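So, subunit A:
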Amino acid sequence: MNAKAEKIRVASIDPSYYQAVTDAIRTEAVKLLSEEAVVAVVGYLPGRRIGTAVPGLVTTPEQAQQLIFSPACVNNLSLYLTKAKKGVLKKGKVAIIAKGCDLRALAGLMGESQVKKEDIYTIGIACAGVFGANSDRKGGLTEASIARKCRECTVHQPEGVDLLVGTLPELPQLTALEAQELARLEALTPEERWAYWKEQFSKCIRCLACRQVCPFCYCEQCLCDKNRPQALESSPRPAGNTAWHIVRAMHLAGRCGGCAECERVCPMDIPLNLLNRRMAMELKELYDYEASMVPQEKGPLTRYQEDDDQSFIK
Partner candidate 1 sequence: MHAEKLQHDFEPKIVAFVCTWCTYAGADLAGTSRMQYPANVRVLKFPCTGRIDPVFILRAFQKGADGVLVSGCHPGDCHYMAGNFHARRRFAAFRALLGFVGVDLERLQFSWVSAAEGGKWVEVVTELTEKVRAMGPMKEFKALEDEEQWSGALNTPELREAFESIT
Partner candidate 2 sequence: MTPGKKNFLNYSYYPGCSLHASGREYDISTQALFKALNLGLKEVPDWFCCGATPAHNVDELLSLSLCAKNLSLADQVEGDLAVACAACFSRLKTTQHHLKEDDTKRQQVETAIAGPASLGKPVKHILEILARDFGLARLEESVKKPLLGLKVAAYYGCLLTRPPEVPELDDCEDPSIMEDILRALGAEPVKWSHRMECCGANFTLSRPGVVLKLSNAILKSAQEAGADCIMVACPLCHGNLDIRQESINKYGTPEGSLMGNIFGSDYIPGSEDGPRREMPIFYVTQLAALAMGVPTDKLGLESVIVDPRPLLNEKDLL
C-alpha cells in the first residue's frame, strides 16, 4: 500500500475543517463569556509539544481566543463537571465542548443526577476522529494515527446540543479493529481468554488513571479504596488487579458511554475498552439498551422487565 493511500481522507481536508471548528468554538465562547451567559468554558488549549492539546477551563473572552479543536483533542471533558471542576458549576452555567462520545457521558451523568441540563451549555462538535494513544501525531490524522474507538464511531454527529459546530468532512470506511479484536477474543476458549486477560491485568500498576479519567467514576469513596471490609485487594498484584478491572467493568455496565478514555490513558496499554464494549454488547442484546446522547431516566441495570431473559437460570 502506498503512503498516500494509507492516509485517510480526513487528513487531506484537515486544515480547513479543524480551523472552521476552532473558529466556531472561539466565536461562541467569546460570545458566551462576554455576554456572561456562562461563567466558564471547558475546552481544549494547545499543548507545548507537536500534536498535543490539553483540557482547559477558560473564564475570559481573551482566554477563549486560545481555544482550539484538532485531532489532539482526545479528552472527554465531561469528567471535569463531576470531579476536578465540580465547584465551577456552583458559580453558574458552564459551557462545555463535547464530541459525540463525550456527549453520551454527559447524558449519562444527567441521568445519574450529577449534572443538570440547565446548568450547562453544550457545544457539540461534528467530530471526524481523534488521535489514538501513543500514535505518531506528526502527520495529522491518518489511518495509522486515528484512535481505535473512532474507527467504528457511530456518533460523529452530536445530537441534542445547544450548539453544533463543524461540518463533517466525508469520512472513510475504516475496518472495525476493536470489533474484530472482540470477535477474536469471543472465539477463544475460556482458558485462552483467561490467559489473555491475565497477561493484560498483570501489567497493571494501579495508577488508577482509568478510574480518574472516567466521567462515571465519580464516587467519593471508590470500592477499591475501602478497607472495612476490603472488597478488593488494594495492592497492585495480579489477583487484586483482576478483581479491580472486573468490578470496574461491572460498575460501568449500562453506564459507560464508550469514550474509551480509560484505555487511552492506561500507561500499560491494557485494552480496557474491550471490557466496556463487551458489556455494552450484552446489554444491547439482552435489554436493547444503548448509551445515548440524550439522558435516559434509568439504565439497563436499574430497571427490569418481568419477561427479561432468564435462559441462564435453572
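Note that contacts are C-beta pairs under 8 Å (C-beta built on N, C-alpha and C of every residue); 3 or more make two chains touch, one makes a residue touch a chain; residues count from 1.
The set was built so that all candidates are chains of the complex that A comes from, given by their letters.
In this text, all values refer to a predicted model and were calculated from it rather than measured experimentally.
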Task: Complex member touching subunit A, one of 1 or 2 - done: 1
- [ ] Flag every residue of subunit A that touches candidate 1 in the complex, lowest number first.
- [x] 185-186, 188, 190-198, 202, 205, 223, 231-232, 236-239, 242-243, 246-247, 249-250, 253-254, 275, 278-279, 282-283, 286-287, 300-302, 304-306, 308-310, 312-314
